[in-house]
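Complex shown without one protein chain; remaining protein chains in place.
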Amino acid sequence: MSNIYAITTRSAQYVGLSIAAFVSVFPFIWMLLGATNTSPDIIRGKISPGGALVENVMKFAAQVDLPRVMFNSLFIAGVGAILTLIVASLAGYGFEMFRSRVRERIFGVLLLMLSIPFAALMIPLFIMMANFKLINTYQAVILPTVASIFIIFYFRQATKAFPRELRDAARIDGLKEWQIFLHVYMPVMRSTYAAAMIIAFMASWNNYLWPLIVLQTNDMFTLTLAVAALNAGYTPDFGVIMVGAIVATLPTLIIFFLLQRRFVEGMLGAVK
Amino acid sequence: MAQSQLARNEQLNGWAFVMPALVLIGIFMIYPILWSLWMSFQTGRGMQLSFGGVANITRLTQDPVFLRALTNTMIFLAIQVPVMLVLALLFANALNSSSLWGRAFFRTAIFLPCVTSLVAYSVIFKSMFAGDGVINQTLLWLNIIDTPIAWLADPFWAKFVIVTAITWRWTGYNMIFYLAAMQNIDRSIYEAARIDGVPAWARFWYLTVPMLKPVILFTTVISTIGTLQLFDEPNLITLGGPSDSTLTLSMYIYNLSFKFMPNFGYAATVSYVIVILVGILSFLQFLAARDRRS
Partner (left out) sequence: MSSVKLRAIHKSYGSVEVIKGVDLDIRSKEFVVFVGPSGCGKSTLLRMIAGLEQITSGNLEIGGKRMNDVDPSKRGIAMVFQSYALYPHMTVRENMGFALRFAGVAKDQIARQVSDAARILALEPLLDRLPKELSGGQRQRVAIGRAIVRNPEVFLFDEPLSNLDAELRVHMRIEIARLHKELQTTIVYVTHDQVEAMTLADTIVVLRDGIIEQVGRPLDLYDDPANQFVAGFIGSPRMNFLAATIVEKSGGALTVELQNHKNCRLVLPLTGGAIGDAVIMGVRPEHFGLPGMGNADIALDVDVAEHLGSTSYVYASADGESLVIEREESRQEERSDRITVSVSAEKIYLFDSAGQRLR
């Protein structure tokens, strides 16, 4: 009796998971197929490879200065992530290793600030950048993202697993606090840095709203903005857009498949 | 009592480590959020602002577009978050069984959407839901519908597309949290329950779900915050249309500030609606989670 019940449950699970897996993966296939089809074919729902790949790629290359846009994206995401990591790991270490009642309270306030919506910040930030004459610069995109409370929180959680006795040993060995951070903490926490780097990089790479506000000329556009720009207008060329979508997705996809474990670790980090 | 040298150093170091972050947060979060609060009491065009007291708040209550955006956002929240979290929980539960064949494949496949860039997946969805697009073709072929659905031109279906898109993008993300939490549950608890004759659904409902409560709370809160700020998908798939039926609060703030004649004061007021909503909803969710515990 219970055997039949178990088999039904299991079968239902397989069916459910298969549908979910298909639905999850199909848009990727659609993206790849789309890059080979003309825009009218895509709109007509043609589910087979076409012959327009070269044409789409050529059109994409003509409309988007890929090297420039790629550089912008990589520079903004790379520099932004590195600065975020430095600032956030210092703070995470500081909050966890040097306890004081005042700092504990400040940290509590920071946690509450996690839920401040960006929408409430973007207008003052925009005016601020305008006042600093930073509109349409890399700094304008990067600076507001550097102090990420989420990544500070992540580092603090991870620092809980950093053995305090290592710091004690290093103090007895005569290291100053900044030397302990540089020579002991950073090398020991390599994998935390790697995971945090992935989240920070991805967040910046995918960021749309803030770059849309502060970046205004094509030569400063990130890949995200460039693809979004292709989408604007009444008759977007979907073949070209698919090529752009592939280019925009590829880096994160590669990071995911190369560093799958770290990737997931990074996402989970903050709740562990 | 005079502090010793050691204690003083400890204090100084503590501040030195957290200071860069605090300074940056001060400049780029605390100052703007307060400024924005100040601005919400200002009226006027562009940078020419003057104090208007509660004028903006009065305007909110009479602004049909704002009420539209607020309703839309709440509908997205009320439908999308529960659907997504329940799906994520069910997938996680199925994938947590060690005897399931192809776990790694299913897990990777369902997780894959959250690797895509928001812009890329939004435009892909836009093309799939085109009038004669692949979704309509498939549904016609399966005889589920007999005339194509005007996905992006119909207010109801446009909302449906946005909800579907967000659910597609984020279900796997939430599932990973649940899976990780499930793997931390001691397996012998389930073995004991099986020996006690507890059926599978009851093991899920009475053992797994209560033990996952902290993670469920966490994902509910972050999903709520995320959906309340929804911008990318509607802006790229439907542009808020048709006739503002997918306009969200974030889009409205963006439009007020950067698209039309800038009205920063009123936009700031709208943005504070999101702040207050996030505050209230997070608080209620924490409260609900605590109630059930005691």
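Each chain carries a letter (A and B) given by its place in the written order, and its residues are counted from 1.
By definition in this document, a residue touches a chain if its C-beta (ideal position, glycine included) is under 8 Å from a C-beta of that chain, and two chains touch if they have at least 3 such contacts.
Here the structure is a predicted model, which is why all the values come from computation and not from measurement.
Chemist: Among the chains in view, which touch the chain not shown?
Modeler: A, B
Chemist: Given that one chain is not shown, which residue among A:P67, A:P187 or A:G233 touches it?
Modeler: The one listed residue touching the chain not shown is A:P187.
Chemist: Which is it among A:E104, A:D173 or A:D219 that touches the chain not included here?
Modeler: Per the contact definition at the top, the residue touching the missing chain is A:D173.
Chemist: At which residues does subunit A meet the chain that is not included here?
Modeler: 163, 165-166, 168-175, 179, 184, 187-188, 190
Chemist: Residues on subunit B that touch the omitted chain in the whole complex?
Modeler: Output for subunit B: 4-7, 10.
By definition in this document, only the chains that are shown with their structure count from here on.
Chemist: If you average the CA atoms of subunit A and of subunit B, how many Å lie between those two points?
Modeler: 16
Chemist: Please name which positions on subunit A make contact with subunit B in the complex.
Modeler: Answer in residue numbers: 5-6, 9-10, 13, 16-18, 20-21, 23-25, 27-28, 30-31, 34, 42-47, 86-88, 90-91, 93-95, 97-100, 103, 106, 110, 113, 115-128, 143-144, 146-147, 149, 152, 177, 181, 205-206, 208-209, 213, 223-224, 227-228, 230-231, 236, 238, 241-242, 244-246, 248-249, 252-253, 256, 260, 264, 267-268, 271-272.
Chemist: In their shared complex, at which residues does subunit B touch subunit A?
Modeler: Touching subunit A: residues 9-11, 13-18, 20-22, 24-25, 28-33, 35-36, 39, 47, 87, 90-91, 94-95, 97, 100, 105-106, 108-113, 115-128, 130-138, 168, 171-173, 176-177, 180-181, 199-200, 214-215, 218, 221, 225, 228-229, 231-232, 235-236, 249-250, 253-254, 257-258, 264, 267-268, 271-272, 274-275, 278-279, 282 of subunit B.
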